[in-house]
Each structure stands twice: as C-alpha cells, then as structure tokens.
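Worksheet: one structure, shown below.
Here the complex is missing one protein chain, while the rest keep their positions.
So, chain A:
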Amino acid sequence: MSPPLLGVEGEGQGNVSIVAASASMDCISQNGSGLKEHNYLGLSDCSSVDSSRVSSLSDDNKNNLNMKATELRLGLPGSQSPERDPDLNLLSSGKLDEKPLFPLLPSKDGFCSSLQKTIVSGNKRGFSDTVDGFSEMKGCVYTEGNWMFHGAGSDSETPESVGQGKFPSNAGINVMLTSRPSGAQATIMKEVPSKALQERSRATNGTSGNEMKTSNNNSSAPAAKAQVVGWPPIRSFRKNTLATTSKNNKEVALFVKVSMDGAPYLRKVDLRMYSTYQELSSALEKMFSCFTIGQCGSHGAPGREMLSESKLRDLLHGSEYVLTYEDKDGDWMLVGDVPWEMFIDSCKRLKIMKSSDAIGLAPRAMEKSKNRD
C-alpha cells in the first residue's frame, strides 16, 4: 500500500510534525519490515520500537540527523559500493560548492538495481495495513476542495501566516535539519513523541485506533489548516470536472462493513475496487492480518509481511475462518458461490467468521478453497 498516506496523516497534524513523525514512523516501519537499506541517513539506530527510543529521537538522533544532513552532498553515484550497506550514502560527502557537483558516471548495473530495489523496499512499511485505515480519516482531512496542508510548524501559527508565509515552515524544517537552536525546534520535538506513540500503539494493539481517530479529529479542527489558493496546481476546469465525476462515482462506490470475529473494530471496503473474489480476499487478508497474527512491528525478520499474508491465507482457506456476507434478504451466505457482479449487487456487509461459528457452511468452505487453490 502506498506509504504516502502516512505523509497525509502527518499533514493532519502539522507540517513540522510530518518531518518529525515521518522520521519516527520511518524508524518504526524499518523495524517492522526489517529493511534498513533505504536508510540513507544511517538511521538504523532506531532498531526497536520503544517509547524511550522514540523520544530520544529528539535528542540523539536529531543530532545524528543534523550531522548527516550537513554531510550529505551530491556525490559520485557510480563510486558507491553496490552492496546493501546500511550506511549506504547515495550522496557521498563533500562540500556544497565543490566542483564538479554531480558528474554522472556510468554506474554499475548492480548499483542501479540496488538503488531501485532500495527505493522499492524503502516504501514497504509495516504499516501497510494500518495505512488502509487512514483512507477513512483522510476523508475527514480533505473535506474542502482546496488542498490543505500546514504551512507552518506549530498549531499556534495564525491562518494568515500559514497561508502566506511559508517561510516559518521552511525555517522550522531547516532548523531541525541544520541544528540551529531555536524555540520552534523545541515545539517541534515535543510533538514527536506523543504522535509517534499514538502511531505505535495503534499498530500494536489496535485498540487506540478509535482514540487516534478522535484525537486526530480534535487536533485537526482547531489546528490552523490553511486552504492554500491555487494548490495543487491543477486547472480549475479539471478540478471542477473531477469534482463532479467524483461525486457521481461516490454514489457508485460500494462501501460495505467488514467485521472479523475477535477484532476490536470493523473496517470498510469499496467493493467496486475489486473485480474478482481473489482480489477481495487478498485485500481483506492484508487488512486483517494485524488482528490474526498479533502485534505488528514486533518482529525484525525480513519478509514478515509475506509470512503473515500467507499464514492468514491459510487460515482463511483452511479451517479457522470463512468469509461470509449478509445479502439483501438478511441471510448470511458464503462468499464465492455466485458470479462476482451478482455478489456485489446483493452484498450488504461482510464478516470473517470463525469456522466453528459457521458450522453449516464450513464443509463448503473447504471445498471452495480447494477449488480456488
């Protein structure tokens, strides 16, 4: 799932906290996916999810960040070793004004591909499933037509200054990166632990999910959310046209609730996003792997995601869970019997049931899964 939604979530909290929160989320996700290669700043220091560690981000790692920040300059990409070095600096050190700045040497294929792999892996976050949940929250973040983001660091900024002067935000971010001491910095850092904590706890036990939602709502409402004129830079004609089509498509979108026995809260899926049972099944697997496997982000092993998905798949196709739906008549049916189009026409809600509860359906579930496999 695309990590940018993380950034979006951060936007709901403040521009500077994007920088801070994403940094901490970065640590957490690195831990979650166990992939350190993409950490260009060598932030593999955050190797465990730990509140003390997170808050220490504000002190130790901030310094690391700052030092690395001043170190990073354009370098000679071809000269870097192609191995997966945790401290791989794609941009080698050097002075800003040195010439030549960026001679593009023909690089070894290995470098390019590791670069690419690095980039790709850099986006696999352990939070992919929690990211799904943000799409709902996103709905409440972007209620107006104009794109909203925080131009300023702290919530105390006035709307006018947020709208116009982006300089405070730049200054804020620059402050963080270049270790210029200022009062703003203190404010920035303060926000990090609490937000990061919320993120973490949501990931681990999911119970704070609703808290997160409400706290997010609370913080977003009073926070100075400036509507920036003319952003994003899209022709008004296009914006207006898409708005109309979106509204039309909204009616077409088919969101249904999905519950799972034992999960503390429900999810929603848009059935129009899928065209086969397989796709729906995979999506649900991703969504609910958290609850089945246990705590996200508690392991450091690579390929954790794959483990959980296949395990859940087995669970769903095996004997522990079955996927059922409530149809227009209010009956609970096994998913998969009828053609897809017919299914989405009649499906009112979904439920991932324990097979033990779905006694009458279980044998057919086994058959169905055998056929599918």
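Please note the rule applied: a residue touches a chain if its C-beta (ideal position, glycine included) is under 8 Å from a C-beta of that chain, and two chains touch if they have at least 3 such contacts; residues count from 1.
FYI, contacts and distances are computed from a predicted model.
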| item | value |
| --- | --- |
| Record-based protein name (UniProt) of the chain missing from this complex, from "Serine/threonine-protein phosphatase 2A 55 kDa regulatory subunit B", "Small ribosomal subunit protein uS2m", "F-box domain-containing protein" or "NADH dehydrogenase [ubiquinone] iron-sulfur protein 3, mitochondrial" | "F-box domain-containing protein" |
| Touch residues of chain A, complete complex, unshown partner | 1-5, 7-8, 11, 15, 18-19, 22-23, 26, 38-41, 65, 69, 72-74, 77, 90-91, 96, 101-102, 104, 107, 112, 115-116, 118-120, 122-123, 135-136, 138-143, 145, 147, 149, 151, 164, 166-167, 169-170, 173-174, 176-177, 228-239, 241-243, 245-246, 248-250, 252-253, 270, 273-276, 279, 341 |
